[in-house]
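Below is one structure, written out as C-alpha cells; the observations come after it.
Removed: one protein chain of the complex. Kept in place: all other protein chains.
Let's look at chain A:
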Amino acid sequence: MTRLQFMSTFFYKKITSVPQRSRGDTISTDELFESIAKRWLIARGVDLFTKKMVFVPVHHEFHWSVAVLCNLDAFLHGWSTGSDPESKQRPCILYLDSVRPASPGGMTKALRSFLAVYARARQTALFSPGHCRPSRRGAASSSTMHLAAVLNPPQPESTESAFMPLAQECRQDEMEDSTVATDVIDVICGDSNSTPLMTRKHAFHAELDETSDVLPQTTGLVFDGDSLPLLKPKVPLQENSMDCGIYTLMYVEYLATKWPESYQLDRLNQRTSELFGTSDVDAYRMEIERVVRCLAHSQGIENLPESVCYDIDAADMEDA
C-alpha cells in the first residue's frame, strides 16, 4: 500500500516562521515545532512515520518547489545512522525545484529539526495517555487514541475513511487521472480540510471509542536527523518565468502516481530527468485551470478571472 501525506501549503512557512512572542513571553523553536506537531498533525491522527512519502510544498521568495520526505516508515523499523546507506528503502529528503539548483537556506535543518520534535511528541502521545490536550469538538477521544488507531487500525475501512483521504485515494490501482491533481490543487489552495474531513473525523471518533484500548506495538522510535540526507534528483526545468507552480504540481503528481514503492531510490535520478516534456506542461496547465475552475464552482466561487493566456494550439484543438 502506498502511503502518502500532503502537507498544507503553509506548513513550510510555519516551521520556518519566527516563534510567537506573546506578552513578553517567548517560546523556543522547539516549542513552536511541538505545538505544530500536536495540533496540526497528532491531534488529527496523522502519523508521519507510517508514510512512504510526505509532500511538503515549499514557498520561498515568490517561488514554489517541493520537498518530499521519503521512507519515514523506515524509522519505525529501527533505521539509524548506522544502517545500510545503500538500502533501496532508505529515508531521505527529496528536493525538486524547476529553477534553482539549491534548496532554500535552512530548509533541510528545519525539516529535520521538526521531525525530531514530532517524533518525541508522537512517542509522548502514544505512551502517556492523557498527556496531550484532549481533542476538540467535544469528542471524547484523546490524540493518543487517534495515533494508536492509525498505527494499528482496528479495521482498514475506518482508517481509510477517516484519516488518509488523500493518501488512500491516491493508491495507484484505484487511480483516476484527475484524482491527484484535484487533491494537490486542493492542498495548494489551502482548503483541504473543509467540512468533509470534519465529518470523517467525527466518524473516526466513534470508531475509536470502541477500540481505545488498542495500543500499537511499536516502542522506542529513534529519529536521527543525520540519517535523513537531502537528495536532489534531476528534473525537467521550466523554460519561462512563471511555471514554477505547474512544474511543482507535476513533480508531485508524478511521484504520487508513478513512483510506487518498488521504484527504488537509485533509479529515481534516471527516471525523473525524463519525467515529462514541454508539451506535457502545456496540457497540464490547461488541466489545472479546469480543475481550479471546477473546484471554485463546486464551492460557489464564481468570480474567477477569465483566462488571459491560452495556449494557441491547445485552444485550436478544443475548437476543432
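Definition applied: a contact is a pair of C-beta atoms (placed from the backbone, for glycine too) under 8 Å apart; a residue touches a chain by one contact, two chains touch by 3 or more; residues count from 1.
Keep in mind that, in the parts below, contacts and distances are computed from a predicted model.
*Asks:* For the chain omitted from this view, which of "tRNA-splicing endonuclease subunit Sen34", "Small ubiquitin- modifier 1", "Large ribosomal subunit protein uL3m" or "Vacuolar sorting protein 9 domain-containing protein" is its UniProt protein name?
*Replies:* "Small ubiquitin- modifier 1"
*Asks:* Given the contact definition stated above, which residue among A:Trp64, A:Trp79 or A:Tyr254 touches the chain not shown here?
*Replies:* Of all options in A:Trp64, A:Trp79 or A:Tyr254, contact with the hidden chain holds for A:Trp64.
*Asks:* Mind listing the chain A residues that contact the chain we can't see here?
*Replies:* Residues of chain A in touch with the missing chain: 8-11, 13-14, 17-23, 36, 39-41, 43-44, 59, 61-64, 99, 136-138, 190-194, 197, 241-242, 244-245.
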